[in-house]
Every structure is written in C-alpha cells, then in structure tokens.
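Quick one: this structure, given as structure tokens, is what I'll be asking you about.
Only one protein chain is missing; all other protein chains are in place.
Take a look at chain A:
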C-alpha cells in the first residue's frame, strides 16, 4: 500500500482548474519531485495534500485512510504531514527554537525537558546548534529555511512536503538546504518536492512527475524522464529548463 495515494484530485479557483484529475502514488521512504513551469499546479497540489486547500473532487489517502472526507478535522492530518514553504514563513516574533517548540507544545502537549532536548537535537543535527536563540531576521535565508524544516520535523511527521524551498535563496545558499533533504532521504523520510532544481531532482529523486495545466503529463524514474522523455511537452520543458 502506498504511503500517500492521490486519485482524481481536482482543485479549481473560480473558473481556473489548477489541479485537473491528478493521480499519484508515493511509497514509504520515496522522494518524489514535481517539476514544471510556474502555474502548472505544483504548489496547489502540495497545499491540497496538507488540506490548506479543499479539493473539489477525488480523494487523498494517507496510509490508506481518506483524509479528504468532508467534515474531517484537518488538524490531526496536518500534524502528520509537514510542510515547508518557499518564503520560509518563520514566526518573526519567536526565536528559532521557539518556532520549533510551539506546535509540539500546543498540538501534542509536549512540554517536558526531554521533548525540548529532542527538538534541540534536531537543530544540532542540521548544523543550527548555535542559532537556536536567534530571531529569524538575524539568520541568513539558508539558515531560516533549515529552521523551517526543523520546525516541521519537530512534529514528527510521516510525510514532508517542500514547496520550492530553494527558489528564494541566493545560489550559494541552495546547497546547504538541499543537503538537509539528502540527509532526510537517507533517514527514510517520505517526501514530495515541488522544485526547479533539475540537477537535484535528477540525482536524488526516486520518481519525477512533470505537471502542466494541472495534469501530470509524464512520470517516471529520473533516469528515464530526464534522458528519454516520451511526451513533446516534457521534452520542450526540459530543453528550456536544462541548459
């Protein structure tokens, strides 16, 4: 059984159909990369999986359980699915550590010293040990994004969603964030990335999906999708994206 299974997911904003019947299976421990031009529906799809957007049709199953049943409390689902955003979205009035402690404390009631040490351990693991006491505006973009990842991991999610998390970063800071993703993959985290980092997707992804106009045009392992794309749209996109 797939860890995460999408069937016929449809999302509209007014007249615009942003996700147009998307099917996708993500196995436990897989890293799936969504590629495609902006406006193709990558970000919206991730927001749908995290129930930040309500889908019009179709279903999304997490461990076989339909999480898009109308009336279901989104809170319990969201605490199992972590999400990291392009613009970091750290809470500016809290230190890096407070950012990460907030949700475990409020949602899971984790307030003990050992809970705290465990989360501090995440900062140490991702090279942020000396940044825990800093406020977001005292951190570089790369550090902020790594803190955002730690904040999501602090909830011990089953699945992590990454929405173009390196797109707002200076080129020399992209590497440190991508390294974190490789580390997570090595630890067996199930991940979905919307990304423009083609080289990274080619090297690290287990599966790559090319989205256009709200549809998955083509999907497959990076070795075939990048070297021998079948669809004309995919070929055109890759020709422009990889120079």
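Miscellaneous remarks
We take it that contacts are C-beta pairs under 8 Å (C-beta built on N, C-alpha and C of every residue); 3 or more make two chains touch, one makes a residue touch a chain; residues count from 1.
Convention: contacts and distances are computed from a predicted model.
Name of the non-displayed chain as stated in its UniProt record, restricted to "Transglutaminase domain protein", "Glycine dehydrogenase subunit 2", "Sigma-70 family RNA polymerase sigma factor" or "Amino acid ABC transporter membrane protein, PAAT family": "Amino acid ABC transporter membrane protein, PAAT family". Contact with the chain not shown here comes from a single listed residue; of A:106, A:124 or A:182, that residue is A:106.
Residue-wise, the contact with the chain that is not shown comes from A:79, picked out of A:79, A:140 or A:235.
By the touch criterion stated above, the residues of chain A touching the omitted chain are 47, 50, 52, 74-76, 78-79, 81-83, 85, 87, 89-93, 102-103, 106-107, 148, 151-152, 155.
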